[in-house]
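Then we have chain A:
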Amino acid sequence: MTAVAGWIRGIGPLVSRIVAALFGGYALAALASVAVLALPMSKPQAVLTGMLASFAVYAGAVIWVFAARSARRAWTGLLVVAAPLLLAAWSVW
Partner candidate 1 sequence: MGNPRVKTDRKPPPAGRPAAPGIRQSMSGLHTWVGLLLGWVLYAMFLTGTVAYFKDELSQWMRPELPHQTEVPDQALVAQRVADALVAIAPGSPQWSLRLPDARNNSVYAFWRTAAAPGQRGFGEASFDPATGRKVTSRETMGGDFFYRFHFQFHYMPVIWGRWIAGVAAMFMLVAIVSGVITHKKIFVDFFTFRWGKGQRSWLDAHNALSVFGLPFHAMITYSGLVTLMALYMPWGEQAAIRTPAERQQLTAELSAFIQPGKPSGETAPLASIEDMVRHAQERWGRDNVGRVTVTHAGDAAARVAVARGEAGRVSMSPQYMEFEGPTGRLLAVHEGVGAAAETRGVLYALHLGRFSDSVTRWLYFLVSLAGTAMVGTGLVMWTVKRRQKLADPERPHVGFRLVERLNIAGIAGLSIAMAAFLWANRLLPQGMADRASWEIHGFFIVWALTLAHAALRPARTAWIEQLWTAAALLALLPVLNAATTRRPLWHSLAEGDWVFAGTDLLCWGLAGLHAVLAIRTARHQPRLRPARKPDRDPMAGAALRKGEA
Partner candidate 2 sequence: MSHLPPLLLALAGFTALAFATDRQQHDLLGRPLPPSATRALRIAGAAALLLALGALVAWKGWGLGLVMFSGHASLAAGVVLGALILRARAAARAPKR
């Protein structure tokens, strides 16, 4: 049992980061692409701007997740950025 617990403690943060990068990063990018709609431009331009920028957001999120000092900080950072984006996205959805 303790061996399993130790293994989880060893590998857990890494798995957590991978999940944060793959799915957290995508979610953040998707959120950003919707949040752009709150900007004052025409709908087609805003939609395309969101799409164009989303991959940079995704890449930045992945880099952040692996650069952060701990897995917890990585998640916190994602959430801190997500909060205002969520507000902006909420206003247009």
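Here is the rule we go by: contacts are C-beta pairs under 8 Å (C-beta built on N, C-alpha and C of every residue); 3 or more make two chains touch, one makes a residue touch a chain; residues count from 1.
The set was built so that all candidates are chains of the complex that A comes from, given by their letters.
The structure displayed is predicted, hence computed values, not measured ones.
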Complex member touching chain A, one of 1 or 2: 1
Chain A residues within the candidate 1 interface of the complex: 14, 29-30, 33-34, 36-37, 41-52, 54-56, 58-59, 62-63, 66-67, 69-70, 89, 92-93
